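Note that one protein chain is taken out, while the other chains of the complex remain in position.
For subunit A:
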């Protein structure tokens, strides 16, 4: 059953097109991430799903019902905001009860719900405090509790972790994921953080300029990005984009890479799909972890410019085809700046992009 379907939704303010035809389908129980840089329209889309703004055209379906003309409160949704949006003059208990009260839930039932939510989020001891007396993480928890109390069909999270410090963000991220496993309620989650997107989502919609650039599972998006933007946006450190000529050598199609004096020709597997690009310039996308240190030759001698040890890995910086390239290597394989490393890309995972359209080839 479809929990949420967005059909050709557009949004325009005067001459500014915020959303240019959005199509999304989410099944019941799925965790959907809307991710993109600021100004890409993801928050507007969220507001349209919530009913806080109306689309210029298109339809929004929640639980197989068109909700374009349904008020936010009747859409059976709950939302967690970036600023938490707790009512400052009410204590935690009243904050949670407010929505139940407006819905006419009987007093006794309200208390049961508050007790259940407080237990689930371990915040019994906070119930009588005002939001001003809570830490950032506690406020976040209360905001989630308020949403949980509604027991909605659909949860909306609008950058809920952006105001937390790094450590707490990781903790709350895990907690949200556990919560989702337990409740199995459909979640739509807006973020600009690609790590949150990768770690939380069942499906990710990468947005830019009011258009969904790619919609798929995290792994699909990571392994086969639809275009240069998605490839660069997802993954950290970012994918290396190396300009190169696609050439045919001895029956194999491949690219030539050059670093300093050294040069090599790297054939692509299953290369007939690139045939029509032979002789043209392309962009070769290689993720930092898709480099190996080749001790048996068959790679490229690269001079190490800089290293950044992160603990489990060391990021090595070098120059290939005039571009700075990062390779994520095992610390054992890394070399000090100034020395030479023999690097070989994992061509099975490499992706190519058209220089003009920036769309993935093949």
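Note that in this section a residue touches a chain if its C-beta (ideal position, glycine included) is under 8 Å from a C-beta of that chain, and two chains touch if they have at least 3 such contacts; residues count from 1.
Please note the rule applied: contacts and distances are computed from a predicted model.
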Which protein name, taken from UniProt, belongs to the chain you can't see among "DhaL protein", "Carbohydrate ABC transporter permease", "Metallophosphoesterase" or "Cytochrome bc1 complex Rieske iron-sulfur subunit"? "Carbohydrate ABC transporter permease"
Touching the left-out chain: which of A:10, A:28 or A:82? A:82
May I ask which residue of A:4, A:50, A:67 or A:114 touches the chain that does not appear here? A:50
Hidden-chain contact residue, picked from the options A:73, A:107, A:125 or A:330: A:73
Decide which residue listed in A:103, A:184 or A:330 touches the omitted chain of the complex. A:103
Residues of subunit A in contact with the chain that isn't shown? 47, 50, 52, 72-73, 77-79, 81-83, 85, 87-89, 98-99, 102-103, 146
